[in-house]
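Mind having a look at this structure? Questions to follow.
As you look at this complex, bear in mind that one protein chain is not there, while each of the others sits in place.
Presenting chain A:
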């Protein structure tokens, strides 16, 4: 078996290969479920009927889609620039920290408070990603640095809610006081879908798609990502592109963090409660979308179904939430392993 490069791979081929790889991933996961001792059919029907076939479930999918869309759209352009930011989790948490700090401690007239909460959230996430971009200049691989920064962000959140920011009227638990009403986002009635953040996510996804495909910066970003040698020859500064990319992706993740605390929790609380691994799941959202921020409008809800479905598996089938990591990991592996079939034709003869 060998691969023969295709000169111009079609979008249809990419779509088909993506669907096939997701199908293979679901089969592999089914094997693991058999090994665990539950019927894969039961797992998949529970996940699908509980999320898509039920209005409460649908709202849960929507709630999880919001952070996935924001982080995924940002990561899509990061991957296009070959900046492998795995730190969406940490950047989301720093966004939540900055947003909570603003909501709790900065006196501000009501109408400007919410915008300020979001701006500060973006600043927090952006700065956290900037550390990785800076370290990259010292040849530190950003996959490792952003990952370490995730762990550090978790410790920072725990420190704040157990220490200096611990709520006055809270006993025993560790979280902050509630935000003032002016810093709470409206939701779709009866759900936890904080629609202003959802709109923001749609705007960010479309805006980043425009930036990537129509702007000069987007062009520079694609050149730096696809052909670093040519970029250097053309005088494009890879370091400058990485800095901006880090600010954008981290900022988008920070917005997601601000949305979670202002829209759902109304306080800063433990890292594991703010995020269900959105940062990692968003990697798959961006990869499924093949680096197109706008396509995250489709792939984010798909992964939203898996996260909401994981909750259902925990409740209905008493499975550990870790099942979501298995889904994510297997889908991610199948996606990247199938990439070769997008760009190449397979020839089965051994003769060269």
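Convention: contacts are C-beta pairs under 8 Å (C-beta built on N, C-alpha and C of every residue); 3 or more make two chains touch, one makes a residue touch a chain; residues count from 1.
Convention: contacts and distances are computed from a predicted model.
*Asks:* Looking at what's absent rather than what's present, what does UniProt name the missing chain, "Sugar ABC transporter permease", "Hydrogenase small subunit", "Na+/H+ antiporter subunit G" or "Arsenosugar biosynthesis radical SAM protein ArsS"?
*Replies:* Of the names offered in "Sugar ABC transporter permease", "Hydrogenase small subunit", "Na+/H+ antiporter subunit G" or "Arsenosugar biosynthesis radical SAM protein ArsS", the one UniProt assigns to the missing chain is "Sugar ABC transporter permease".
*Asks:* In the full complex, which of A:23, A:110, A:199 or A:340 touches the chain missing from this view?
*Replies:* Of the candidates A:23, A:110, A:199 or A:340, A:340 is in touch with the missing chain.
*Asks:* Please identify which residue in A:107, A:163 or A:235 touches the non-displayed chain.
*Replies:* Considering the complete complex, A:163 is the one touching the chain left out.
*Asks:* List every residue of chain A that touches the chain not included in the displayed model.
*Replies:* 32, 35-36, 84, 86, 135, 138-141, 143-145, 147-149, 151-152, 155-156, 158-159, 162-163, 280, 283, 287, 319-320, 322-330, 332-333, 336-340
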